[in-house]
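Here's a slice of the assembly, chains where they normally sit.
Labels run A and B following the written order; every chain starts at residue 1.
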Amino acid sequence: MLKQTLKLAAALMGSTLVTGAAFAQDTAAAVAAVPNPGNNAWMMTATILVMLMILPGLALFYGGLVRTKNMLSVMTQVGAVACLAMLIWVMWGYGLAFGPDAPSGVMGQFISGGAWFLSGVTLESTAATFSDEVISEFVFISFQMTFAAITAALVLGGIVERVKFSTVMVFTAIWLTITYFPIAHMVWAEGGLLFDMGALDFAGGTVVHINAGVSALVAALIFGKRIGYPTERMPPHSLTMTMIGTGLLWVGWFGFNAGSALEADGFAGLAMINTFVATAAGGLFWMLAEAVSGRKGSALGFCSGVIAGLVAVTPAAGNSGPFGAILLGAFSAIVCYFIVTEMKPKLGFDDSLDAFGIHGVGGIVGAIGTGIVYQPFIGGPGDGSTGMGAQVWIQIVAVLVAISWAAIGTAIAAYLAKAVTGGRVTAEAEREGLDLAEHGERAYNY
Amino acid sequence: MQKGDASVKLIIAIIKPFKLDDVREALEGVGITGMTVSEVKGYGRQKGHTEVYRGAEYQVTMVPKLKLEIVVPADLASRVVETISQIANTGSIGDGKIFTLGVEDALRIRTGETAETAL
């Protein structure tokens, strides 16, 4: 029943336990199953690592890139959006994405149901992994909670330094509900549209990065450019902070990627080593791309390449050998480099922190590339039963579905949030900076 | 004290930052024991540099300089100017300028002393 290909199928298994024809015998087995402390320990560690990616990781990475006057605004938005996502997750998010009672018919390909307000989840509840093991359901819920939280925060990269805090909050609530939860269900839950299609997404290349990147781009277009962009000087106020954030993102990403194995097994080990080498390649090849195009290899280039590598290896983490991962990381860095430094200025949109240019583009490179590096001839763990062409085609379809869904969902969420709360701050507030205008504080009082 | 012929002068010197210690020591040699220093940005013949952040290029035309403000008795002014101009000179563009202005009154807050004695 379970496919032999490795996918983040916990939801599948978790739900198998309580739904469908397999109900009787499986439940009996499941109730008896007790989490191995080693797997539970690993998954808690992984969950905490993803939390580290959000606060302080992403808050610093993004915060360092904006101007001094908007530092607190960015950090607070990242933090508050994550908090909101956590609360929504335990109320209706987990149910929509991974709940035990998926609606029957076509609807069930897009959302699930049940477990509203975590009803039915107890200390003894477990979620299945990819083998015969289980982990505590509270741990699985927490792990997935952090994914929803960071994805919502990533979207902010397109709209920082100009949108009201209240708008951001309303946007997030709607966006998670109509964009994130359905996409997570489609990709990671059995019965989900893309899951059933056989799309590979080990740790969220599509659900997290393409989704967040495209949403950031659409939101950037809807909310418009920052005053003064692109003529005014807007250098990052502290690349030191961005570098700290980069380091913490990398560190936390092991929770993201190796945690997506749901067990402390060999797949986790593979995901871990891939998350080292793809990232290393990403960091160095971005700098190399700069050098080749006649620029200086830069610190921000290094950071950007690290993220580009991490993003690209995300769907491939347990779906590739180390050298496939290196190729993916290097290639992603080069492609993102050209999109961000060559194409973006020409197109003229203000995806302020390159959430699209790196997460969106890197995510697409990774998603499609996973179809290639998965193949055994290049050292991947696939068994070759689905040919490279077929797999790549599936990946492309999944990417297109995710892009469309994210774009439409974001447009709806952004226009609604704008209608309710006003959207942008006043021009005067934008000049003064959101820290003072929106929060009444300054980041630094040296 | 006659206006326009101030017995006390304000010397404003714009110099390269790494010259500060040398200048300060040399001025001590001339008997100058006080000055006020500010970090400033200078714009002039000396070109700045280019910064690039993810493809966004910024020409930075201003270079960091130090501004020294030294109030001295009129008779010392020329020696001070001379000293600074010798010590701060590296022969390369951007060495800076020295301006002399007249000061009408000077006062030491602590003691209320005025004119030369205030310095």
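In this text, contacts are C-beta pairs under 8 Å (C-beta built on N, C-alpha and C of every residue); 3 or more make two chains touch, one makes a residue touch a chain.
This structure is a prediction, so every number in the text was calculated from the model and none was measured.
Asks: When all copies in the file are counted, not just the one of each kind on show, what formula do you get?
Replies: A x3, B x3
The rule is simple: only the chains that are shown with their structure count from here on.
Asks: Using mean C-alpha positions as chain centres, tell me how far subunit A is from subunit B in Å, no decimals.
Replies: Roughly 55 Å separates the two chain centres.
Asks: Sort out for me which residues of subunit A touch subunit B in the complex.
Replies: Subunit A reaches subunit B through residues 230, 233-236, 295-296, 298, 300-301, 304, 340-342, 344-345, 354.
Asks: Going by the contact rule set out above, which residues of subunit B touch subunit A in the complex?
Replies: Touching subunit A from subunit B are residues 51-56, 58.
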